[in-house]
Each structure stands twice: as structure tokens, then as C-alpha cells.
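Removed from the display is one protein chain of the complex; every other protein chain stays in position.
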Amino acid sequence: MSGPQYRLPAHALTGGRIDRDRPLGFSFNGERFTGYAGDTLASALLAYGSFPLARGFKYHRPRGIFGTGAEEPNALVQLETGGRSQPNLRATQIELYGGLTASSVNAWPSVEFDLMRVNDWLSPIFPSGFYYKTFMGAGIGAGRWWRLFEPFIRRAAGFGRAPAAPDPDRYERMNAHCDVLVVGGGPAGLSAALAAANRGSRVILADEQAEPGGDLLAGDRSIDDAPAMDWVAAALGKLDAAPDVTVLRRTAVAGLYDDNFATAVESVGERFGPGAPEHLPRLRLWRIRARRIVLATGAHERPYAFANNDTPGVMLGNAIRHYAGRYAVAPGRQAVLGTNNDSAYRTALLLAQAGLAVTLADARETPPAALADAARNAGVAVEAGCVVSAVVGGRRVRGAKVGRVLPDGEISGAPRAVEADLVGVSGGWNPALHLASHRGAKPVWNEAQACFAPADLTALGVGAAGAAAGAEILADCLEQGYAAGRDAARAAGRTKRTRKPALKTDDGAAGAPIRPLWAVAERRSGGIGGKAFVDLQNDVTVKDVALAARENYRSVEHLKRYTTLGMGTDQGKTANVTGLALMGMETGRPPDAVGTTTFRPPYTPVPFGALAGRDRGALFDPVRETPMFDWHEANGAVFEDVGQWKRPYAYRRGGEALEAAIDREVRAVRNAAGVMDASTLGKIDLKGPDVVTLLNRVYTNDWETLKVGRARYGLMCHEDGMIFDDGVTARLADDHYLMTTTTGNAATVLGWLEMWLQTEWPELRVFATSVTEAYATATVAGPEARRLVSGLDSDIDWSDEAFPHMAVRTGTVLGAPARVFRVSFSGEASWEINVPAHCGPALWQALIDGGATPYGTEAMHVLRAEKGFIIVGQETDGTVTPHDLGMGWAVSKRKDFIGKRSYKRPDTARPDRKHLVGLLPLDSSTVLPEGGQIVNDPAQEPPVTMLGHVTSSYKSPSLDGGFALALLKNGRNRMGDTVHVLRLDEGADPARVVAPAFYDRDGGRMRG
Amino acid sequence: MLLIHCPWCGPRDESEFGYGGEADIARPPDPDALSDAEWADYVFMRTNTKGRFKEQWVHIHGCGRWFTLVRDTVTHEHGEAGVFGGVEPEADG
Amino acid sequence: MADSLAVTHPLADPLSGPPEQTGPDSAAVVLTAEPPLVLLDLRCRDRAALDGFLKKPLGLASPPVARAVSNARGVLFRLGPDWWQLRCRDRKLAARLLKAGAAGPVGATDISDAWLAVGVAGPRARDVLAKAATVDLHPEAFPAGSAARTLFGRVTVVIARLADDEPPAFDVTVSRSNARFLWRWLADAAREYGYTLKPFSGGGA
Partner (left out) sequence: MQRYSIFSLARNALTGHRNWPQAWRSPAPKPEYDVVIVGGGGHGLATAYYLAAEHGIANVAVLEKGWLGGGNTGRNTTIIRSNYLWDESAAIYEKSLRLYEGLSRELNFNIMLSQRGVLNLAHNEHDLKEMARRVRAIRGNGIDSEILTPAEIKKLVPAINVSKDMRYPILGASLQRRGGVARHDAVAWGFARGADDRGVDIIQNCEVTGIDRKGGRVTGVRTTLGPIKAGKVGVVVAGHASVLADMAGFRLPIDSHPLQAMVSEPIKPVLDCVVMSNAVHVYVSQSDKGELVIGAGIDSFNSYAQRGSWQIIEGQMGALVELFPVFSRLRLMRSWGGIVDTCPDASPILSKTPVEGLYFNCGWGTGGFKATPGSGWAFAHTIARDEPHPLNAPFSLDRFATGALIDEHGAAAVAH
């Protein structure tokens, strides 16, 4: 690469925004380059000329830089390497920093010589949608050819690569509120922000560029006879100084959602590259709730299509102006500009001033006289009624063809060859409607300006101003911006009156209207050769649009999906409207009859990391810890996740295997005393005279007879009659109850009670308060448990007479106020001691010191299964009734309750539903597989008749063998039968159907 | 993301609320008197209106109260909230 | 509200996790783990009855929903139309109210150990909280006396601004089980500005 020969010398009208005193070295595709602070990667590369730095998606033709910002379809690069590598960034949006490293994507072996270019030469058999028409594998075996071919398609597709290492960067989210959100920091946006700020509004102005200014950044405009950027600087000075105004630079608003919620992505540390200060996040996602929104998002220039319009050196006209005026780069010596509207004249003037030879082909028969004269005076060759009809060159522009264009869009006669190394094309302007589209607004076709204009969104609190609203001159942008900002402030309730500033602009004499023009190549048979692209990123040509029309893929969505037009990472910012118009021409309809393209959020791509924010790693989801967590962690606990809680699954001692630990814990409870942390169980304090009525309605059993000091087990069902929770509720005083729930359903059950109390039974006088976390709960169980609790300093009488099974007592334990429940889930005599949560660790330590063996959830599961006690979510799955579990005893016949009526439905009343049973494997050394399907005939070929499944299965230290609980069709009527539980691979284990209780069936131990 | 106007707390982000579906589905006073189809109508059948729809929300991460909202299911515009019996908004609340 | 059992505070020294001071300006955000609370949950359908219940022992009348009032005896948070939380300065008052609330129109429940308070103060306190809180914390929208029960990322909290200090001081009430998660979260979120952590260092409620 031979030096930055296309960097313009310092000049009043060019290069205003780069800092020539701060050169920055960087590398691209392994070669060293130098740019300046203020450059983008694109401008710094263009200083070395227009060369291929990318390859097309499908045909792999060489591609160069086409635009200056978010609209760029071609110049996608891979930035940096390793964990900070970033695929698919647009070179036009990368701020240059020292040491930057980037490379081309989607080219092999190199962007200079790409083997996949063969696709271009084979392209005659690869029209749009060719893959739908082949590889069906007819006659050979369904899909076989596709299976062979798909990996090739996949490897050929895609652009850059995912990083190979995890992302080391940090991302922030920030919630913000404002009266007025102004999107876009061009003249209209700045004007709107000033107007709103003057009225005392809380304002957020978001601009996606490194510095606000919008089109004024080109540096060739003036306001009040001074450089327009002086006005920009003054405006920013005022805004930055206002206390309730936030100017977000480098912040692209990504999406608009209901109730004026906007998301925006701010580049914070990113622009420093890998050397960014450690404390800075790479990006910050803003979540903005605005009372009013002003869209001052500008407009995107669109090209018209001609042959080989994808050659490096073909660029958007206004992009060329910005490169020259903002970055002092003009990547050519001889420029040909094609236009159908006024905007290219400023480009022509600037290039002429920079010393380029300029030909301006204006498709209009009569260009506006003032503009044409000014251009000619500056040495520009203006060719009226002419278009650029083709480019020659291949790897870069080596010439252009300019021809006269007839009213129907065809070229008249043979076009003239013009020497050129830079081609600019301006086919008109598309207001940036993306954000309005997110709110569901259908754009409106504006025939006079040949563009889609935004619908009126005033009712939603959204306004548009400036080029986004179709303004074509600077004065209109300033005027509309001010009005929009003022109206938004007023609508947000800021009524302070302000005076509108009078600003003088350099718009000059009135111009002429646009001449709509979409494609000039290949409109007649035998025309100019070479592909004419509509969508540069997805390689969709004018011919592809015609093919879609021919095959009746005529609605805009069919066109997009069949040809992939507009489906690329640029979301067709330079392609969509042209595609619609061409489809309209093919089918004899105006563009809006084809449809209006719906832009989807985000406006520009947003890194996943920015969306995830802090929700990753250790902070991905809250970790809920019980008061005794630290003890568990220090004493070998293996934790399991139960919802957000960390619960000890088992405690490993020394090098003990997990199974051995569980076995030891079970034996400890059966033979001595164990202690379990039950703090996670839901606890709901219920107060009021109508609690018993509520309990009667939400539980399946009767509650009238429960006496103070006693507790009872209950099942809760939904209206469909299916169990969703269970637990013990105790009566602490006449009008005071404590309900317990399963760990996972604590919040659900409280919500369930509140829903019924508030929406259906407001007459019930009940207060429900969660006290789950107010208490630490230690469950002490086992034959030695009474001895152990009796040793605690307490005023509670632990004797069986004073404190029988299913009783509850309050008192003090170790000096702390305690509630103790004599309930048992293990089948042993058992006390659940609740003390204030902060005292939990001390209580726990006292119990351990007293000799209790800590046991975890898995030992608890074994213990309860031996007793045939169910676990909601394991023995039930939302399809199980109390009757199915053999718990008809807990279903009241005397009262109505939630779900009761459902038991009368024919399917729910069937006597042969699946019932909870016990299974004993015939070979007692077998542990039946949990989830194992039960069959009568183990030899049946699939699909087999499955009669139910094993819900819980363990090896019991107490029974010295395997045992299981199962749901079995008609199970209660099959006691003693032998069934078979299928193994995962082949074979089955025979088992005998027994009652679902294996240990101490009369309950003597837990009552003892 | 919706901005929901809680009758007690004012406008809050949708994420603070739980959704309760269609409003005005009263529990039948005597379920036993209903046919299976009538019971199914109460438990399962929904109007699922396209357009103005009266629905229930609960400010689960805020004041904890249930209320009704009339919301357009096409535009998501929503109007006044309604409250259930038992607790009424205060003039100064 | 224990008397003799040793009290454990989840945000006590030494707390494994984030460093205690870091960032460009360690005074930008100061996180303080407050001592254990004496906290009552009060439910009542009739505000006048609640006012009557509290008038004599506390000397405070109910504020509107999402506001708090305080005096030397306590801080009264109005969480909902029928829902208050009272942070008492001393335990005797709480015991008296609990007893009085055992029957009648006010339901009083001791939830002291279910919640902890974290102070978030400093010039960037608002920014740190705004990283997860969706309520508007601007002084105009959240003046002194505001107390919003709200969702903070994935944790339900009460964010209150009790005094009219500037730079602001916020009081965040969080459930005990989530306290360490919130603490680590806030410290991580404050990294870009700088912070000082003040874990709980003894002394009971």
C-alpha cells in the first residue's frame, strides 16, 4: 500500500474534524497504516484509496467502502483478536485508535484473492432462491443431497467469526427518565433539544456519532454567516451546561417500544480499544422512558442501480462529501457523480475545490440553474439528462459510462466512456423511519419526494423533524427541530415560554424536484453487461427482483424473503425502497402498493453482552442464602439449586463419596438424630377472624376443627382439581395461623391467597404476610432427637404428653423467641425449631454441638419416600389429584373448595386413573430408574403400552434394598401384581406393586 | 415495555407487575350445580378479545394490590385502572 | 429480636468478595450495611384506624402510598394502600405494638430478621441505583420522603430517600436471603465510579 496519497492537504473546507497532530498507527489485513485522531477506520483506509476490503456475501466480488455510517453495506470487518475479537463491524463506525487491528471477513484465502469468487462465474445457475429448487434428492433418498450440500452452504455463508474466548469486557445498563428524548444530534435534533431545554424540560439527546452535528459535520455549511459547526459547538455548550439535559454521544437509539420506552447503546470504553481504562464498561445500554420523543434521525441517501455498481470506488454521493469535508479524504482524482436531485451539487463543489476533476451527471433534463451555474463556475462538467450507466474496473473503478436517460428510464443510444477512479451516486433520500416503524407506524409514500415519509405519531407522543420528516434544506431542519422540541416540552407539561431564535442559513436559491430513478442497467435486453445490485450486502440484483416478480413472490415480504433483499446486517438501509420501487415497476404498481417495509429493532446491531448487562456469571441470577449458609459451606455441603436458593444436598466428610454421605445421613436420622436446614420452606403468617374460611376454600380438607396449638397437613389445588402445593398449617392463636409451603412455591402460594382475597373474596378479613425469611428453621429428627432438644436451654416442655405429634408450641430456645412444630417428614420423631433468622447460626451450632448429624435434601428425600410421603413436583406433575395419590382422606366431602367440582368430570372421576403405588424390585439389590416407564409386557416392540412411571426410587439403608414410588394406571387395584420397569437401553426390571409406604407403617416412631 | 398506571403507586414499569388475564370471571357460587361444560366455561374458556380488553394486573413488586385495566390488545393503549372492593384509593394517596 | 442468642449479620466483617475501596473516586458511592432492624409489618384496610393505632405510641400519621415519614421513634413506610412497614428505633415499642396488634383492625407481624437495610450514598448513588431501578430517582420525581417498593433487577426492594441530602443518601431494604447478592451487585455496579464499602461491624439492634 503506497501511502495515504488521497488525504487532502489542510484546507479551510476539508478535514475539519481530524487532528493532524495526533497520528495513529493501525493494521488492516496485516499491513500497517496511519490515520489521525478523529478518523474512522473507513476514512483512514480510504486515504490510501478505494481498494477491495471486503467480499460480497454470495458472489464474493470485491467490495470497497460505500457509505459513512450505519448505512454501510460492504465494509464489514473483524476487529481485534482473541476474547475481544468482534465480527461484522462496519469500518465506517469504528473510531480509530492507536494500535487498532482489523481484518477482512468472508474471504478465503484473502480478500485480494478469494476462491469463492467462482460463485460469480457460476452465478447463471444461482439465481435468487435457487436452493429451493434443487437438492430435494428426488429418486435417491430423501434429503440426501441436501445433507451433503448443506455444510458447504453453511461454511460459505456468514461474515466474521465468533470470538474463541469468553468476553473479558463489562457492560452496563442504565435506566433514565426524561420529558423529551431527542434522537439525532444534527441541526434538527440540536434545535429540538435547545427548544425543550429552554423550557426547563428534562432532556436526553442521543447521537450515534463520535460528535454531534449530523450533516453539518461535512463542514461546508454556514449558519449566521459563520461555519455551521460553530453553531453546533455553541448549542452543545448550552446543552452540556444545563442541569437536566443529558447529551449522549456515541449513542445509537436501537429501538422504540410501547409507552415511549427507548433503548440506546452508548459506546463508552470501546473507542479506546483493548487498552480502555479497566473501570469503564465497554458499552452502556440505556433504557429510556420519555414523555415525548422527537425523531431527528436524518435521512439515508440511496443509490440508483447500474452495472457493476458494487465496484470499489463507487460510493454514495454524500458520503464522498463527508469524507472530504470531515476527514480530508477524497479517494480519487477524477470523480463522476450521478444524481437525480440537488444534494450532489455540494459534493461536486467540495471535490472541485479539493482539486478533483468532476463530472456531474444529473438525470434531470433541466437541473436547477443556480446550482448548475455554480458548479460549472467551479469547473464541474454538468451533464443534464444523463446518468451513470455502468462502471468498468473490477477490483476498483477504472472508468465510468455516462449516457442519456429516456423518460422511461432506458439509456438512449450508446453511453459515453468517462475517465474516472471515483464514482458517486445519489438516487434520492430515504427519511430514517426505523424508529417510527418500531412503534407500528406504517410509512406514507410521498410521490413528490419519491420517498416514504413517517406517519403522524403525535397521538403516541412521537414527533419527527428535519430530514427524518422530509425536510430538504437546512432552514427547514432548524425550524422543524425547534417546533418539535417546543411542542414536546409543552406536551410534557413544561409551559415556560421561550423565544424562537432567528437563524440565517446558506440554503441559497430554490432547487428542483427529484426525478425518481431506481435502476438504469439491464432495463432492456442486450443492455449493458454486468450485475446491477440493489442490495449490496446480500448480493441481490435488479434481475433477482424481476425473477421474484415473475414467480409471484410479489408482496414486499415475499420479495425480501425470496431474494433476501434487505435482510442483511444493514437491514437494507440503502436497498429497501429501491427494491420496492423496482417490484412496483415490474408489476405495474406504485411502491406503496407493493407494501411498506417494516423495520425491526434494533436500528443498528447490538452486542449480546450489552443486552445481558450485569446478568452474567456470579450475578446472572440472585443467589438466596439461608442464615446457616456459611456453616454449610464450611462443612462440606454439596449444594443444589432449588429455585434461587442454595440448599445443602448432602455433607461430605473428608473424602467421602456422595452416595456414602447420603447413606450415613439417612442412618443417622433413623438411628440417632439429624438436623436439617428447613429455612427455605415458605412461611405465611395469617391473621384475622376469617382465616379458617380461607383455609377451607384453598385447602382440600376441613379446618374448622383445628385447635390452637395444633397443626394439620393440607393439599392445595387449582380449579382443574390438580395439586399444586402442600404443607402444614398451624393454629397459633384464635385468629392467628402459620401456613407453610414448599420451598419453590412460597411466593406462588402467597400470591394465590392474595389473588383470591383481593379479587374474589374481599369480604374475608384476613391479613397474609410472608415470614419465610424472618425465621431460621432447624428440623431435628430421629430417636435421639428428644434427648437432644431437651438439652437446649428452653422453657418448652418437649415431652410427648405436653408436646405431641402435630402440635405447635411457642417459647424461648437459648433465650430467643421460638416457634416449634412437632411435625415429621422423615417418619421419626421430629421438631422444627424456628428462631429469628439472625439467631439461626447459633441455634444450628448448638444442635451440632449437641450431637446432631446434619443432613441434606437427598437424605430427606430418601427418608420421606420410605414413609410414602409425596413431594410436589416429583410425585405430582400438574396432572395428579389427591385421590390419585390415595389421599382421599384429605378431601372434604362437606364443603366446597377450589378445584372440587373438577373431580366430577368423567375423565377425572375414572376409577382407573394413575395411582400412587409402591414398587419393590423383585431383585432387592436393584434400584429402579427414576422416570422409568412401567409396562406389563417387557417384550413389546415400540411404541409400547406405558402404564405409568417411577416417580422416586432409592436404595434404602433401612430396608437394605431398592424401593420406589410410582404412578401406575389403575395401580390401587393391582396390589401384588408384577410389573416391569423399562431400562433406558434394553431390558426391564420386574417389580411388585405394593402400598406406597415402606417404613414404620403405623407411624409409631414419629409419634413416639 | 408497558408503563402501567397502578391506581396507588402511579406509573411503573411493566416488570413490577404480574398479569392475571381476563377480568370479571366470577367464581360460580355453586359449582356443584353446573354441568361439566358450564364448569369448563368458567375454568378454561376465555373471550381473548382483540381490541379493548378488561384484564387484571397485580403490582407484585410494588404495593401488592390487584386492579383491573382496560387495555387495547392491538395498540396496547390503556386507560383508567379499576380497583377491587375492600380497599379504595385515598384522595391524598 | 433475639435477646441472648448470638446475632449474625450477613453483611458483617469480614465479608469475602469485593475489595472495600476501589475505582477513580472512592467517595463516589458509599455502601453501608445498616445494623439489624426492628421491623413490623402492619396491615390495615382503614387508614384512619391505622393512624389511631400508631398515634400515641409512635406519634406519626400515615403518609401516602410510596412515601415514608420518620421521627425519633421510628420510620413509617407506606408500601401499599393497606400495607405499612414500621422501623422502630427500639424494641420495646415494637413489642407493645405487636401485642396491641394481636386482635383488631391492625395486623402487626414481626419481620425484623427478614429484612436488612443498605445505605447507598454519594454523588453517584443515584446512577448506581438507576442501573437496576426503573423508578425515576430524579429529585423532582423522588423527593425526600419517597419510599418505593420496586423491582431492582431481579430482587424486590424498598428504595427510600428519607432526608433531603445532596449528594443523596438512599436507604435500600432487601430481604435477608438476597442481601449479599445485592451487596455484591451494588459494589460491582459502582466500580466504574469508585466506591467505599462499610460492612456491618458489630452492635445489635
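Going in written order, the chains are labelled A, B and C, and every chain counts its residues from 1.
By our rule, a residue touches a chain if its C-beta (ideal position, glycine included) is under 8 Å from a C-beta of that chain, and two chains touch if they have at least 3 such contacts.
Small disclaimer: the values here were computed from a predicted structure and weren't measured.
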Result, missing-chain neighbours among shown chains, is A, B
Missing-chain contact, candidates A:G609, A:G961 or A:P990, resolves to A:G609
Residue touching the undisplayed chain, where the options are A:R161, A:R376, A:K504 or A:R653
A:R161
Have a look at A:I204, A:A296, A:V623 or A:V917 and name the one touching the chain we're not showing.
A:V623
Listed residues A:G30, A:P906 or A:G976, member touching the removed chain:
A:P906
Using the touch rule from the top, list residues of subunit A that touch the missing partner.
57, 84-88, 124-125, 127, 130-138, 142-143, 146, 150, 153-155, 157-167, 169, 173, 255, 257-258, 261, 263, 287, 438, 440, 543, 547, 550-555, 557-558, 561-562, 564, 567, 569, 571, 600-602, 605-609, 611-613, 615-618, 620-621, 623, 640-642, 649, 720-721, 873-874, 877-879, 902, 905-908, 929-933, 935, 941-944, 946, 949, 982, 984
Missing-chain contacts mapped onto subunit B
1-2, 14-15, 18-19, 21-22, 36-37, 39-41, 43-50, 53, 55, 71, 73-76
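Quick note on the criterion: only the chains that are shown with their structure count from here on.
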Report the inter-chain centroid distance for subunit B and subunit C in whole angstrom, where each centroid is the mean of the CA atoms.
30
Indicate the whole-number Å distance between the mean C-alpha point of subunit A and the mean C-alpha point of subunit B.
28
Listing for subunit B: what residues touch at least two other chains?
13, 64-65, 86-87
Residues within subunit C bordering two or more other chains:
134
Give every residue of subunit B touching subunit C within the complex, in rising order.
8-10, 12-13, 15-16, 59, 61-65, 86-90, 92-93
Inside the complex, what are the residues of subunit C that reach subunit A?
1-10, 22-24, 36, 41, 43, 102-103, 107, 109-115, 127, 130-134, 136, 138, 140-141, 153-155, 175-178, 180-181, 184-185, 188-189, 191-192, 194
Touching subunit A in the complex, subunit B uses residues 1-3, 13, 18, 20, 26-27, 30-32, 34, 36, 39, 42-43, 56, 58, 60, 64-66, 75-76, 84-87
